[in-house]
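Of the protein chains in this complex, all but one are displayed in their positions.
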Amino acid sequence: MLGEGILKGLAETARNFFGSFVSKERLTTVQFPEERLPQPEAARNFPFLVYDGDDSQAGLRCVACQICEKECPPKCIFIQKSSDKKPDYIGKQQFYPAVFNIDVSVCMSCQICVEVCPFDAIEMDNAFELSTTDRFRGLLWSREQLAKPNSYFHNIHPATAAEVDERLAEAKARAEAKAKPTVAASTTSQPDSQTTTS
Amino acid sequence: MTTAPVKEATHDERAAGCGQDELLEIALGPHHPSTHGVFRMDVVLDGERVVKLKPVFGYLHRNHEKIAESASYLASMPYTDRLDYICSLTNNWAYALAVEKLAGLQVPERAEYIRVITAELTRLVNHTATIGFLTQEMGASGTPLMYAFREREKILDLFESLTGSRMMCNYMRFGGCRVELPAGWLEQTKKVVEEFPRFLDEYEQLLTGNEIFMARAQGVGILKKDLAIDAGVTGPMLRASGVNYDIRKVDKYGIYDRFDFKIPLGEHGDVYDRYMVRMLEMRESLKILHQALRDLPQGPLMDPKAKIRGFRPKPGEAYGRIEAPKGELGFYLISDGSPNPYRYRVRPPSLINLTVLEDMCRGYSIADTIVIFGTVDIVLGEVDR
Amino acid sequence: MNPPVFGVYLPIVVLAIAAAGFAIAPLALARLWSKNFSPRKPGPQKNSTYECGLETKETSWIPFRPEYYLYAIVFLIFDVEAIFLLPFAVAFDGLGLGAAIAMMVFLLLLVEGLVWAWQKGVLTWV
Amino acid sequence: MLEEIKARLDAAVPGCRSEMILNGSPSGQHSLLLDSAHAVEAATFLRDHAELRFDYCSNVTGVDWLEAQHSPGYLEVVYHLYSMEKKRGPLVLRLRTENRTDKVHLPSLTPVWRSAEFQEREIFDLYGIIFDGHPDLRRILMWDEFEDHPMRKDYVEPDDYEYEPTAHDDILAKAKQHAMGKSQEP
Amino acid sequence: MTTPVNYLLISALIFAIGLAGALVRRNAILVLIGIELMLNAANLNFITFWRYSPNPEALTGVMFALFSIGVAAAEAAVGLALIIAVYRHFNTTDLDQVDSMRG
Amino acid sequence: MSFAIIAVFTVAGALAAMTLRNLVHCVLALVVAFTGLAGLYLQLGAQFVGFAQILVYVGAVAILIVFAMLLTQSHEPLAHLTVAPGWVTSSLVAVAVFVILAWSIRSSAVGARSIQPRPEITVRNIGDSLMSQFVVPLEVTGLLLTAALVGAVTIAMREQRMNR
Amino acid sequence: MDQKLRIELSKQGIVTTTLEELYNWGRKNSVWPMTFGLACCAIEMIATSMARYDLARFGAEVFRPSPRQADLIIVSGTVTKKMAPQVVRLYNQMAEPKYVIAMGACAISGGPFKQGYNVLKGIDRYIPVDVHIPGCPPRPEALIDAFMTLQKKIDQQTLTGEGRPRHLDPEAPSEFVVPRFGAHDLEPPNNPEVFRILNNIDSRNPGEVDAGGD
Partner (left out) sequence: MTETMDQIFVLLKHRILAHSPVSVQPIFSAALSAIAILVVFATLFALTTILERKGLGRFQNRYGPNRVGPFGLLQPLADGLKSLTKEDIVPHSADGVVHMLAPIVLVVAAFLGYAVLPLGRNMTAINLDAGLLYFFAASSVVELAIFMAGWSSRNKYSLLGAMRAIAQMISYEVPLILSTITAVMAAGSLSTGAIVESQTGYSGIWPHWFVFTPWGFAGFVLFMIAGIAESNRSPFDLPEGESEIIAGYFVEYSGFKFALFFLGEYIGMFAICGLAITLFLGGWAAPFSFLTWAPSYFWFFAKLLVLIAMLIWVRATLPRLRMDQLMNFAWKFMLPMALINLFAASTWHFTPPGAIRWIVGTILIAVPYLLLGRGLMQSNKLEKRTYRFAD
């Protein structure tokens, strides 16, 4: 009969209309600024640099090996290696990035930098409220802007962060076992790695 | 939109029936509400009937192939996400498959299962979106599209918790998958898969028997079997024309031979068949998902031979293809032994399915053109690359 | 009591004028606003005809099909028919069966025209 | 299987001078190089032969072999054929131009498989191979006024780097140069 | 108080305008518009005479006007159809050109 | 007073309809004239005819003219103000007609007629007399309308559909 | 200055302020976007207007297909050189006041496809962008966030005086150069009125880069 299908369709929408007042399933809106969807563990948006300890610059795990720069598909990372070295978390003398810029206006959030980083120094942030009216000043992030503490990393990706810390602790233990004599010196210079693994 | 030049007709021509050859040329797009982005059709109309239709491409030509030829194999993986940006995981798979063929990598069983699960979820995502947009093009004021996106969001949540991103998953790697399933993901997926048929039922209730929908869809945009094969049409469009050709069955790539599923076939090859084939295909996908989720084995995720960094396949070439939601998605790679592919080519299903657009639309009205175009199911990122 | 102007139709005239005022007032207000604060800035691009973002050719002539005209003819005939039908309907309860039959004959004539047109394919949108 | 097809083809189309091109990768997809003069004939044979029935041309690709690898350089078109009826494939066909500069004509296989239509146009657009017999050979991706063939290996991109926050290797050099050039202008 | 003379004068004026237009303008559609105006002027006369007739209860004038509207509508439909046919034949609606192209 | 306003509108509309260059403007002016005439009918107490005039002339005839115009008016939207060669004579004829009519109206006895009390004519009266006194004209009109429909459609669609 | 005049002036000031508040309130709460999607980000833009995120809550679900009736053009996705003239033309055809959101990496700078020969390296070369959202693609929440940033920006605009926005300034242009298709590139490659190139590139301290334009 002509009109039967139309009536069925009307019944369907009516069910959704009335359902929207009673059932959460039929009112799926999450009112963003006030309500927020939980971000899953894996959520990623832009990379940040992890640092251990309190000093956001001295504690950077990055050793300026420039692998991420090379592997970054859209080439949005720019690193300049330092001329001097500083000890890293296991006390080994390493270079550090004199300049570490990420152009988030180019970044495609692919996570390849994280994957290729042998030092777990770069991780993915999940902050997304980054809209800005100023392209040039707001979207090129320097080392200072990129550095975030390990606690922040733990905060947003607890499982991954724990895994990373375990791995780092292991590496550290291995390094300590290898180079027993320098342990004392390195621990004094890098007290933070202890705090983070705990 | 330009008017056809009015010819200086001779008296005899005029007497023969003037006004006959007065055709109207309209450009639909590149900014048009229903050309799925920046597609453009130059349409020649006789009244409201389409006489000629020329698709114009390139408004989203993003030089994917050129960029990939100057980037490492791995670096192209996130770019494949952006080909058919509605179903990034199948793109990943097609590319990974081609590289695996090129380098001779073996994918562990668990990774194969996960690939199947994600690919079939992607098929659901794509088909819901397509059908939603189709109704939008028929002028429904958003409701079916909203319902479709409501379900799509549930699957996107799964993708996000698995891969970290809603759309640009960048999940598969040569020889496996990138990360292990997060805790609780399987249960969540099972729940979504359990609940999905209800949405399909509701959707069919809303549309399938609706007289207006039937009037708009049935007998419109008929694509004949022979033409479909000749023009290399693939995917649901081909099957709606009655050709039994599904690469999941033909190539049995991955582990598709282990699953019990059927291929829905249309008879008329019109818009309604293309819609219904997609609806039925979703139900079949759910069957596969049930089986895959049930049988998912434990084991490693990556081929131990695979390397993330410094990946250099031997010189040679390979063509790998899969049944993406839109049709046959193929990657053709030529390696010269360097870290970058020498030639990197995407065989996009959308572009080639568009070959028959003019044949399907000729003789139908402009409103039908929009609907027919909707059932071709293109994504510009893939068409123009 | 008949009003001095427009007789009993005064409310209609007043309503029309008021509605026109209702439409014009905001337009005037908008003009005032643009004069004082936000200047109108016409330009060759801005004021060219919109066509999907492409450049336009300065013509708006569309070759129309005669379908529109055929429908208009049928409409006109039925419109006139309605003019005769309405008084009949009003007087219907006071009229006998004969008048009703007369009207049916009148309608039948028109329906005949409609059927003819239908068969001729006039009512087919091409 | 490929040998068998080659034998059949050579028998059916005498002048086609098909040639096997071996593929070094594990994929084992070897290809047949056809003589361009007989390509349409050979393609028609492959499509219509009752046992072969390669009715479906999946992929058409251009490849630019610069002089560095193959001397002299040439352009190549690769066709991937499948059979929907027999459900097998792929059969890879190759056609070569004589060189990269002026003799870049090849026969179009669009009359045989319509699916080649847009792909051949694309190759014309991006590689500059002119397909004789193509029904509608126009640029497809780039605009009509465009003159270059960007997928060729020796294509030089327009220098439009105005400002590069992520100044990077050669991009940095380009951007610096550009900025300098621009800042000298008033 | 308006007198019938005013209405009749208006009617005459419209009739004259229609006549002038129909005679002067060469576009067929405009000629038709002129004719429509003349018909309407006549209608106005019907109504006026009915209103100022000694016996307005007899609805003759009104009925006449009604039928006249119907007839005029039919006339317009046929007339415009003719114009379209002529246009299709001669590709113009200019009566002079139609005239000169005859044969 | 209302008579003056309506009369001015009507005459202005009629004049504009016959003199404007742009055909669409002519039609719009014609609509004004039709509406004015409807107003005059209303003034004269013929309510039904007045509204019927608007319904038929504004709602249908004007639309018909518009369609015909868009169908025939081909290449430029402006109709050049072509006038017949003997436009002076034609105008003179029209003026003469008006003068004669005006003179005869002036001199006739109609002007002397005084208005009768407003007759209570309702739609019901019209219906009654339509179905009694005027039933034959009604049927004839029906026939005429059908004939017009058939004729107009045949003329307008000739060649068009036959060719297809 | 005498007392009366001062009172008069302050009265006018109050009038202007109220008018300004009202104007900004009306504008910011009724931003109708144009139905304009380019690429991947367009899907997220659509997702934003769908039930889950519901852009309608801000009164912005009225997607107008015609630029005449839209207030906001969300450049959502890669602008290729082939598309750029159309985008600029559409922007030009919008009625003032009009706003631009550059959504996603591609629209801001060309993003991952920046190295392509057919990709425009940022839509702000041709039209003035109000809000940039980085991300590839940005999440729907990020678009809502950008929308609120735009609302804030509108709210801060003044009706009169030097700092008034472009559309209130009779001198400021309201339409911009539409590039033509050249033999190798677009001509001109940018619009100097909108996109003022930087004089010194200092990648060390990006925060202090002397960005000429805004």
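Letters A, B, C, D, E, F and G mark the chains in the order given here, with residues in each chain numbered from 1 onward.
Following the convention adopted for this analysis, a residue touches a chain if its C-beta (ideal position, glycine included) is under 8 Å from a C-beta of that chain, and two chains touch if they have at least 3 such contacts.
Predicted model, so just to flag it, every value in this text is computed and none were measured.
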Margin query: So there's a chain missing from this view; which of the remaining chains does it actually touch?
Written below: A, B, C, F, G
Checklist line | Full-complex contact with the absent chain, from B:139, B:197 or B:363 | finding: B:139
Item checked: Sole residue of G:61, G:155 or G:169 that reaches the chain not shown, by the stated touch rule -> G:61
Checklist line | Residues of chain A in contact with the chain not shown | finding: 1-3, 6, 9-10, 12-14, 16-17, 19-21, 26-29, 31
Next item on the list: Could I get the residues of chain C that touch the absent chain, sorted low to high?
Entry: 1, 3-5, 8-20, 22-24, 26-27, 29-31, 33-34, 37-38, 40-42, 44, 46-52, 58, 60, 62, 64, 67-68, 71-72, 74-75, 78-79, 82, 85-86, 89-94, 97, 100, 104, 107, 111, 114, 118, 123-126
Margin query: For review purposes, identify every residue of chain B that touches the missing chain, sorted by number.
Written below: 1, 24, 26, 32-34, 48, 135-144, 146-147, 150, 206-207, 209-216, 218-219, 244, 249, 262-268, 272-273, 276-277, 280, 365-368, 370
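Keep this in mind: only the chains that are shown with their structure count from here on.
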Notebook entry, point to check: How big is the gap, in whole Å, between where the Cα atoms of chain C centre and where those of chain G centre?
Noted result: 41
Check: How many Å are there between the centre of chain C and the centre of chain E, using C-alpha atoms for each centre?
Finding: 21
Next item on the list: Give the residues of chain F that touch two or more other chains, as numbers and ranges in rising order.
Entry: 43, 48, 52, 56, 60-61, 64, 67-68, 71, 74-75, 126, 130, 141, 145, 148-149, 152-153, 156, 159-160
Note to self: Give the residues of chain B touching no fewer than two other chains, as numbers and ranges.
What the structure shows: 17, 19, 30-32, 58, 61, 63, 66, 78-79, 82, 150, 153, 168, 384
Item checked: Residue ranges of chain B touching chain A (in the complex, touch as defined) -> 71-72, 74-79, 81-82, 143, 147, 150, 153, 157, 160-165, 168, 170, 178-179, 182-183, 202, 205-214, 308-309
Notebook entry, point to check: Which bits of chain E are touching chain F when the two form their complex?
Noted result: 1-10, 12-21, 23-30, 32-34, 36-37, 40, 43-44, 47-57, 59, 61-63, 65-67, 69-78, 80-85, 87-88, 91, 93-96
Item checked: For the chain G and chain C complex, residues of the former touching the latter -> 23, 66-68, 86-87, 89-90, 92-94, 96-97, 159-160, 167-168, 170, 173-175, 178
